[in-house]
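Here the structure is laid out as structure tokens; the discussion comes afterwards.
Shown here: the complex without one of its protein chains, the others still in place.
Each chain gets a letter, A, B, C and D, in the order it is written, and its residues are counted from 1.
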Amino acid sequence: MNSKEVAIIGGGVAGISAAVALTDIGFMVHIIERDVQLGGHATSFACKATDKCSKCLVCVADELVLKASQHPKIRVLTGSEVMSFSGKPGDFELRISQAGGEESLFKESVLKIGAIVIATGFMPFNAEEKKEYGYGKYKNVITASDFERAIRANGAISRPTDGSAPEKITFFQCVGSRDESIGKGYCSKVCCSYALKLSKLVKSEIPESDITIFYMDVQPTGKDFLKLRESCEEMGIKFVRNLPSKIYGYADSDFMRVNNLNNNTGEVVQDEFDLIVLSVGMSPQNDVKFLANTFKVDLDEHNFFKGLKQSTNLSNTPGIFLAGACQGPKDIEESMAHGRAAAAEVVKMLREQ
Amino acid sequence: MKREVSKIGIFIYDCESKLKNVLSISEVCSKLEGLGFVCFESPASHFNEAMSDFEKYLKDNEMLKVVIAGCDSRSKEQIFKNSLKKVGLSPYWVNFVNLNEAIGYKEKKKATEKAINLVTQAAKWIEMQEIIGTQKVLLNQKVLVLGGGIAGIETALTLTEGGLDVILIEETSHLGGGAVAVENLKGLVKSKIEALVNEKKVRVINSSHLVDLDGHVGRFTARVEGEQKLIFEVGAVVVATGNELILPIQELDESSGSLAIGQKDLENRLSLSKDVPQRVCFLIDLVDEDLKISTQVLLKQALAVKEKFGSDVICLCRDLKVSFDGGEKLYEKAQEAGVLFFKYTKKPKIAFSDEIVKTSLINEDYPHEKLVFESDLLVVNEKIMPGRGSNALAESLSVDLDSKGFFQSDNVKLLPTFSSRRGIFFVGGCRLPQNINETLSEARATAAEIFSFLSKEEIELDLTSAKIDSDKCILCLTCIRTCPHRAIVVDQEEETAKVIPLACQSCGICVSECPVVAIELPLYTNAQIIGQLNDVVGEAG
Amino acid sequence: MKSGSNLEKILSAGKFAVTAELGPPKSADAEVVYKKADILKGCADAVNITDCQTAIVRMSSIATAAMLISKGLEPIAQMTCRDRNRIAIQSDLLGASALGVKNLLCLTGDHQKFGNHPQSKNVFDLDSIQLIKMVKDMRDEKVFQCGEEIKVEPRFFIGAAESPFADPVELRVLMLAKKVTAGIDFVQTQIVYNVEKFAKWMELVRELGLDKKVYILAGVAPLKSVGMARYMKNNVPGMDVPDEVINRMTAVGKERAKEEGINICVDVINQVKEIKGVAGVHVMAIEWEEVVPEIVEKAGLLPRPKIG
Amino acid sequence: MIIGERKPIQEILDMIGEHDKILIAGCGTCVAICMAGGDKEVSILASAIRMARNREGKPIEIQEHTPLRQCEWEFVDELKDKIKVSDTVLSMACGIGVQTLVERYPEAVVYPAVNTTFLGLPEEQGVWSERCGACGNCVLDKTGGICPIVRCSKSLLNGPCGGAQDGKCEIDPEVDCGWQLIYDRLKVLGKLDNLTKISPAKDWSTGRDGGPRKIVREDMKL
Partner (left out) sequence: MKRDFEPKITAFCCEHSGLPSADMAVESEFVYPEGVNIIKIPCSGKVEAIHIMRALEEGDGVAIFACHKEACQFLRGNLRTEAKVTYISKILREIGIEKERVQMYFLAPSNGVKFARTLRVFYKNLKDLGPNAGRKEL
């Protein structure tokens, strides 16, 4: 018998979008979230509006989480993880463990469901792997995720060493993306867009700041991306097509040195910055292999879940669906659409059964 | 002060004893009791306990309306509302107070005063809240899809999975749209077309176009013309009319002749296995440099030319836009095959002479060096333009186009495929040129959205939409012109403006624009708002 | 003879006519008028007296005209529709005629917005065409506008202004034709700098045979500076100042600008003289009347012929 | 419809003078539609006056009422009680409304708070423009349906003056030349012939120039 219940693994924007779409169609949904709360990465990010909305969609993610957390047809199981699974499409059994509140004991339970949507999202690339950038060693080298969190929490932009406003800021693109040497031979899609929007935000909050973006290629996203790039250039944000290979720190200084190529003269120049933001890419979650084994679904060469050609929401195992960045890098907008698209695939499968 | 307030209950709870330390809840309660309200102070110290307390409270007391004061923000509102629904109370007859607001006050006395003020305000607001009626609305469960390209086909197929009937209108004589011409998509497109043609719930009408659309979400009337003149009643409309490719003639020299072709021409040549010359130069980003599709095509074609004909292949672009699935891999593969890539910031110069194209640009790695390439064929990316009929179509749908003429989807708070009118959607290349996976994904997402709200033939709608008092309405048309969702129409018989509840999104813009105060938003009446001004801005209590 | 004015005589004798323009003072000072009259005497066949040009209050056009007659010059009184209704206009015309004014230029009048009384009420009881018709009927039919008979009618040689370059261009020749039908005897055009364009307009005029029905006097004016040229090009409606003229003015520098302005004016006169159907020139040098004799002389139009 | 515009508030305050009990009477028809004197504008003006007077330390009591039409005796009757207790009445109707009040309530002091501007239409939301001069003798049949009396700054009847440039009037580059509009329209209609005919001096007596106007329909009279 077909169950009208669906389990969604991962409570980020993709999972929640799938969940909301499914409940709208009449399903009951269980969201299995490892963390203590819903939302995933998107809800830790900062709004990047200047006087105008930058269309970063962080606020949309916030609203979505709020909606899902109170939804009568969505059961949110925070602090829970998948243990094993069995059955056939339309009639699965999913065994999960959940941290049990006060005594912090794990409690196991079994969900009877018709379909499973994997929406475990991504991990920001661990910048410590790029030793030459000194992340973790130099306080004023931070990742874009750190930067977003700090802006959201403090509502102001400051450098970690002394909390004052930074003067010279740079963004390093493609940290953990398009880099075969560390096994990341793919583009993370989202970093250019967020770096441009963040740099605009910094420039509008600290107009006297000097901002440089070191990049390989600018990757566009969405409508009017060219306008965004041009508006950055108009504000005086510099674009340098060259990724410095190393960051040199000084003792007792807020500043760091970077060698790079001047695109106009072809000379190597030295530059100093007091805030270096590493635009880290998206890496697969650390438990993807476990999930892949459990659900017998394929991973691609970069360890993202492999979607089928006719629909990237479909995995190679019937009844197991994919949504969001666990299938490959996606921004918030694309993740939400992908989540809802997954809901459509679930409906299709359960009808055919 | 005597008022009929005994049916309004005030439910106050503390969370983790946060409030007790800064204000006196019992004082708040006694003050409100003094004003004639029934007040209940929950001893619960945790939200979950407070919830069960609240449910018990609802059972024990015959209340009509409730004010819930605590220190949870909006994150718990829906949960309380669900409880109210369970015991048969209106979820609209409740108001919430976030007492955290009072916590910031330094003195206990002031904090308590502020709390009293906040709760009184909320009680006054809900006291004035009138009943929210409901209305049964019939929905037409058919969907009109405009455009038989891959976006339209995928939307139509997915809609049928949700149990809806689809009418698909295609302007040309065949299905498939632009994707049919793309070599590696042919198989996919063919199988989707087959599935569509075999689907009984879909009626495909070729060589036709929409001429007029009347009505509103749930009940549109569409006039379609082609070989026949047809009229359909549908519940939603999906625009998937795609886009058009145009060779950027003005960017090229007139003397280019057959030396310069577009990516689409090359695609045709490749699929017909026609010869490609020995030296090929790809030059992209001359136009539409913010689209990644041209890079995607470039990589595939450069590799194909290299592998099939062993030509010397040079690619010039502003940025190598590899932000699509497998993009970087494809780039690496092309490089390994011997395709050369050069990036430019300043647009390269092109010169045509004696069957040879000369392209020159500055080497960005060594800016003093000028690179000059001679080739036998120049391949450029086409400019992607909105479909020819977009303007007329936008007019008949009463929706907007963006500055480039693509269908607008300007509401960041909704799916990008939503239009400003409920029930009308834009999918695929007609709103933003994109690649196949993105198109398929948004087509399915949109279909899921549509069948969730068209899944029933009849729905009961809570009338929280704006209400027009037909006695006061002078038909000045201001509301009709200012409604962002085109949810207000003229009721010719009654001689008044009329809100379509299903299309209204309860923003209240019409209320604030109406010059004769004829419109009210039931959950935010004028009296409620003005009532808040009088009390609190004056002295507290 | 319609009016027996000197201008009428010169034109009907087929001589190339020269008219000039005199702006009355913004005061009651008669001397200003007499001084200007002295300058213009002998170098123009008749002198236009503007009627509160650009809606700035100045001495009455008819009064000034009478003063000119007393000095032996022939005036062309200008009459606009802006400030008077048909009663006032007819009354003034009776008086003007009695004072010996024989030429009348009928105009719409500039809007009061440009003048020194922008808050005043405008009249525009009649438009220029209706005015022309009324003046003609007074002369030829001996009737007032209302149809009542006039015992001794005012006899004017009736003129109008026309702007070959104003918008809508397609309508300009038509407007002239309409004025001809309404009853004008001569027309003075807006200032011509773009001779080529003017020649084209004249072609159209000839096509309609209008040059046979009325005398066409081309308007000309000396430029004082590059600034003035630019201002006219950009700000004066119906004025076409080609870049070529501006370049000429720029090329000579500030000191020689006035001299070059005069040269350009003379060149224009020489060119329009050659255009078929042009019966004369109207030299407009407002507040710079002293250069008129020089221009007329340089254009080889002196001495002025005397007829009858 | 009749288009109006609220007078500057200082001018209104000067009219009120020292009075401290006033009634602001709006009108629910034309001036409501053009956002000059409907319910809402009445409240806004009342609020502004109260604040202005508070500022001077002379608080004022203001009543508000907006009948459906202020140009009908039957409708202004509903103001009776409020007028009785007010020192002054500010009318936010057009000039007709003000005079209706004066005629109906000869004992009341009525001041206009709105300037009656013209007869026109809303070109778009928030933009109104003049279309009719109420000359009592319509010529639209000859001019392609565009009125030369109000669309031409000089009310010319025989074609444009020489002051138009790029289709705009000499008085303001934002104002269309009425005759350009007429010309364009007649061209479309294939009736450019109309322009060659001389339009004789107009009979203005049917207009305001003919003195106070009145229409009597014997068949409609009681």
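Everything that follows uses one rule, which is that a residue touches a chain if its C-beta (ideal position, glycine included) is under 8 Å from a C-beta of that chain, and two chains touch if they have at least 3 such contacts.
The structure displayed is predicted, hence computed values, not measured ones.
*Asks:* Since one chain is left out of the picture, which of the remaining chains does it touch in the full complex?
*Replies:* A, B, D
*Asks:* Which of B:Ser323, B:Ser375, B:Ser390 or B:Ser506 sits in contact with the chain that's absent?
*Replies:* B:Ser506
*Asks:* Among A:Leu38, A:Val58 or A:Ile320, single out the residue that touches the unshown chain.
*Replies:* Checking the options A:Leu38, A:Val58 or A:Ile320, the one contacting the hidden chain is A:Val58.
*Asks:* Among B:Glu27, B:Glu41, B:Glu55 or B:Glu101, which one is in touch with the chain left out?
*Replies:* Going through B:Glu27, B:Glu41, B:Glu55 or B:Glu101 one by one, B:Glu101 is the residue touching the chain not shown.
*Asks:* Tell me, which residues in chain D touch the chain that this view leaves out?
*Replies:* Touching the chain left out of view, chain D contributes residues 8-10, 13, 40, 43-44, 47-52, 54-55, 59.
*Asks:* Suppose we count only contacts with the excluded chain; which residues of chain A make the list?
*Replies:* The list for chain A reads 46-47, 49, 51-53, 55, 58-59, 62-63, 152-156.
*Asks:* Since one chain has been left out of the picture, which residues of chain B touch it in the full complex?
*Replies:* Interface residues of chain B facing the absent chain: 73-74, 98, 100-101, 103-105, 110, 114, 121, 410-413, 420, 482, 484-485, 505-509, 511-513, 521, 523-524, 526, 529-530, 532-534, 536-539.
In this section, only the chains that are shown with their structure count from here on.
*Asks:* With chain centres defined as C-alpha means, what is the inter-centre distance between chain B and chain C in Å?
*Replies:* 66
*Asks:* Going by the touch rule set out above, what shape does the chain contact graph take here: line, ring, star, complete or other?
*Replies:* line
*Asks:* Mind giving me all the chain pairs that touch?
*Replies:* All chain pairs meeting the touch criterion are A-B, B-D, C-D.
*Asks:* If we count contacts the way the header does, which residues on chain B are in touch with chain D in the complex?
*Replies:* It is residues 474, 476, 478, 481-482, 514-517 of chain B that touch chain D.
*Asks:* Quick check on the complex: what are the chain C residues that touch chain D?
*Replies:* So the residues of chain C touching chain D come out as 81-82, 86, 108-111, 113-114, 122, 124-130, 133-134, 145, 161-163, 166-168, 170-171, 174-175, 177-178, 181-182, 190, 237-238.
*Asks:* Touching residues of chain D toward chain B in the complex: what are they?
*Replies:* Within the complex, chain D touches chain B at residues 28-29, 32-33, 35, 38-41, 66, 125.
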